[in-house]
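Sharing a structure with you now.
Every protein chain of the complex appears in place save one, which is left out.
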Amino acid sequence: MTPPSALEEEESRSTGRVEAFSDGVFAIAITLLVLDLKVPTPAALGDAPLGPALVRQWPTFLAYLASFATILVMWVNHHRMLDHVRRADGAFLFLNGLLLLFVTFVPFPTSLVADYLLLPQGRTAALVYAGTYVALAIAYNLVWSYATADGRLLSRETDRERVRALSRQYRTGPALYVAAVVLAFWSAPASFLFCLLLAVYWAFSGALVVFRRD
Amino acid sequence: MTPPSALEEEESRSTGRVEAFSDGVFAIAITLLVLDLKVPTPAALGDAPLGPALVRQWPTFLAYLASFATILVMWVNHHRMLDHVRRADGAFLFLNGLLLLFVTFVPFPTSLVADYLLLPQGRTAALVYAGTYVALAIAYNLVWSYATADGRLLSRETDRERVRALSRQYRTGPALYVAAVVLAFWSAPASFLFCLLLAVYWAFSGALVVFRRD
Amino acid sequence: MTPPSALEEEESRSTGRVEAFSDGVFAIAITLLVLDLKVPTPAALGDAPLGPALVRQWPTFLAYLASFATILVMWVNHHRMLDHVRRADGAFLFLNGLLLLFVTFVPFPTSLVADYLLLPQGRTAALVYAGTYVALAIAYNLVWSYATADGRLLSRETDRERVRALSRQYRTGPALYVAAVVLAFWSAPASFLFCLLLAVYWAFSGALVVFRRD
Partner (left out) sequence: MTPPSALEEEESRSTGRVEAFSDGVFAIAITLLVLDLKVPTPAALGDAPLGPALVRQWPTFLAYLASFATILVMWVNHHRMLDHVRRADGAFLFLNGLLLLFVTFVPFPTSLVADYLLLPQGRTAALVYAGTYVALAIAYNLVWSYATADGRLLSRETDRERVRALSRQYRTGPALYVAAVVLAFWSAPASFLFCLLLAVYWAFSGALVVFRRD
């Protein structure tokens, strides 16, 4: 039989690998967003001034900012979650993979909303954008629920009250993004703005502060 | 002479570096897949609705899903394999490099099958797609066979029965993908669907569960 | 109560994760710069020689060099900074995220200045380029000021005199890049050249030497 300390070390190494791979995926997805910022071609611009041409691209820059902030908050939350998780079993890896699938997908709806926000097709674009975050938030809750059900994958010293507080907090995510989806039927820019504000608010406040663990 | 414990630490550091580099390549390859998801240009779309235009791109989304799931399963298997490998010698690095060559190649056949699946040239696209996975599965088996032959690079505590079980399991990979190649001659969509189902099935079941090690 | 040593280990693990994620973002942003180097298409080149066509792209190559050197120096400084930081709280993560936002943005102004440096719109391009570095340098100072105010997040053994010396050094960054912005109103190439020289000078001298810590 393995002594407890060796076992714990092995388990933590196990989540360490999931963490390193997930970190890589988050870091790449957040950096690939810049590829959506297109420089106007000199040929298309001709003699027109560059400044106004860039200003007209404001939906692209806002979409960049919104998606950057959202992925950053997701990364912080992902780490906070893995802090409490000691073991990674097969189902956990599968659910975490589902989460990463949606994280790597984010540049696509970002590009979509940047191109179509102000066009007649803006509603569809905003729906896909908010819908992606609904899927992300649900995947997030699935990973967390699986890990915490009966304290399945948690480390022994985890504070159960704290886990319940986090669970309550995480459950607001899907609800808020479903609200953004509904909002898109009324106004595409309003729905997108709501997503942007959510990400910036989370980046500023609660989502990050908890990292401090005290 | 070096004491055994120092030697073991050095050897494990050695595979640790291979693992970190391979993880980076897997994480980047899996995230680059999103670059294949092309947003229809507003100019080309005109007044047409966006939703149906996106739905018509379903082969692109399915190819994204299939390749994401396959690379994820490959990553999990790669880690499981390196868990049992203690030393990395020159031939091992070369074979692992061959495996990574095919991993970084995956976005190309993914793009090919996404563009041509429903066109008259679909058979060739499906052949290249399934053929890439045949090559990947063979490279995978080469790395594993080299590492395990005479227990060459295995750690001492490795369970030989477990190694044989893994070897048997890995050998089914090339056979299944050769079946996908054969299937492509009859129907491109069927071949592609078979590859997709394989990846999703593996992601759900056996391939991942073993990570748990118990 | 946790014993001090365990607490310190936990805190250092905490910044270790910020470091790993930031490293990933820096490494990807610096490598994505190459995507701006466009090969002239054979169709557009026709029978013309390739050498002169490449030489005519010199602004692109210079912009690549300037941005590479700047991100490299930023990475070195980021690491030097995190060497002194023991804890990462919510506000630190938010400010560090702001810094990373501008780091991932760098490929865009790089592409802009490469395309427009010698055209009538060069001034705007040089303004955006230098302006991005103003924002980066300010974000850098915000992170450092927050971490060092009242020694908030510093490790106990940090030399206070050294911190003050670094603070003075970092404060020159925004001032120098504001000078580059001003310079752009007079001459776009002069402003860009100034940014390039700053990065190369820093890469050669002070910025890097301090890494040695002695």
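Per-chain numbering from 1; labels A, B and C assigned in written order.
To be clear about the criterion, a residue touches a chain if its C-beta (ideal position, glycine included) is under 8 Å from a C-beta of that chain, and two chains touch if they have at least 3 such contacts.
Remember, it's a predicted structure, so these values are computed and weren't measured experimentally.
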- With touch as defined up top, name the shown chains that contact the chain not shown. B, C
- From B:L32, B:L62, B:I138 or B:L193, the answer for touching the chain not displayed is B:L32
- Note that subunit B touches the absent chain at residues 14, 17, 20-21, 24-25, 28-29, 32, 35, 87-91, 93-94, 97, 100-101, 104-105, 107-108, 111-112, 115-116, 119-121, 124-125, 128
- Query: When the complex is taken as a whole, what residues of subunit C touch the one chain not shown?
  - Reply: 19-20, 23-24, 26-28, 30-35, 37, 39, 41-42, 45, 47, 49-51, 54, 64-65, 68-69, 72, 75-76, 79, 203-205, 208-213
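Assume only the chains that are shown with their structure count from here on.
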- Task: Could you classify the connectivity of these chains, where an edge means two chains touch, as line, ring, star, complete or other?
- Result: line
- Mind having a look at which chain is the central one, using mean CA positions? A
- Note on the structure: Per the C-alpha centroid definition, the whole-Å distance linking subunit B and subunit C comes out as 35
- Cα centre of subunit A to Cα centre of subunit B, whole Å, reads 25
- Note on the structure: Where subunit C touches two or more other chains at once, the residues are none
